[in-house]
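Single-structure report; data block below.
Heads up, one of the protein chains got dropped from this complex, but the rest are sitting where they should.
Let's look at subunit A:
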Amino acid sequence: MNDFNFYKSQGISDAVEKIADQPDAKFIAGGTNLIDLLKYNLMTVSTLVDVNSIKEDTLSETDGAVLLNAFATNANTAYHPIIEERYPLLSKAILAGASAQIRNMASNGGNLLQKTRCYYYYDANTPCNKREPGSGCSAINGYNRNLAILGTSDHCIAVFPSDMCVALAALNATVCVTGPDGDRKIPFSEFHRLPGNTPHIDNNLLTAELITGIELPSKGFEKNYSYLKLRDRNSYAFALISVATAMELENNQITEIRIALGGVAAKPWRVQKAEDFLVGKTPTKENFALAAELIVEGAKGFEFNAFKIELAKRAIIRNCLMALNPASQLPGAQPSA
């Protein structure tokens, strides 16, 4: 770690002002990603601005919608009775990520901003366009088992590794931010970015903008939902593929469905065409299989991750079937049914 200053912020505007004043200052919440990156010297900071003093409740409810506090921990969010009852998909996805200790520390805002787990991003001795724009991408022709199959570019094939965000994408969440120019809201689908030729920019948050909350629309899909996470070990590992399904059924017909994939791209992946296709259909393996084809359309495998295309399709089918019977699901977002 480099030497830096520490500042305990007194509130949202105080924190934003402090960062706006100093180009190399950064917010720190749980620290579970930032301290790690600082230890690897992948980032340097002049001042860390602690946002933990911005203490409020885990969430608030208005007109049926729920506003998650960005500074609340992932654990308090996942175990909150309102989230467990009304948004169990979100609860499941959060609990599938990291470990109990890390979830006790990690904040909701920080979760949206975690860095990729591309091996080469972490190895400062190798070229990486995300870490050092223009230096090249070591992963495209390197060991790319945990990297992307969708939305890649010739400059970067990194995956955005969050579990929580896969559920937030399926729930059509909105990110609330405050910056030097005031407040704004960013729809979840427009928050994270595909690499294109600017892979060093992960998302559309501007300098000195602070995430203050995440809005969940009133619809929580608490009857038919499932989160499935496939990985190299059963727990405490990042996803190779994950799937969030939120479904509404009437007389055994799908009236609404959302399917979001994690582990496949630089952002949670949703395909409108596939969701539209399923509306009005019966929830069968055959229909989910047809939708899965639409979701992975255009996928491109690399030397060590081409298997993920088939794995993604099977995971989509399995997870949509699991969503029919949430009660049968196992702890840790493992395959069931």
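Criterion: contacts are C-beta pairs under 8 Å (C-beta built on N, C-alpha and C of every residue); 3 or more make two chains touch, one makes a residue touch a chain; residues count from 1.
In this section, contacts and distances are computed from a predicted model.
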Undepicted complex member, UniProt protein name, chosen from "(2Fe-2S)-binding protein", "Transketolase family protein", "Sarcosine oxidase subunit delta" or "2-oxoglutarate ferredoxin oxidoreductase, beta subunit": "(2Fe-2S)-binding protein"
Of A:Leu59, A:Ala98 or A:Ala274, the one touching the omitted chain in the full complex: A:Ala98
Hidden-chain contact residue, picked from the options A:Glu17, A:Asp50, A:Glu222 or A:Glu256: A:Asp50
Touching residues (missing chain, whole complex) on subunit A: 1-6, 22, 24, 28, 30-32, 35-36, 38-39, 41, 44-48, 50, 52, 75, 79, 98-102, 104-105, 124-127, 131-132, 135, 234-236, 330-332
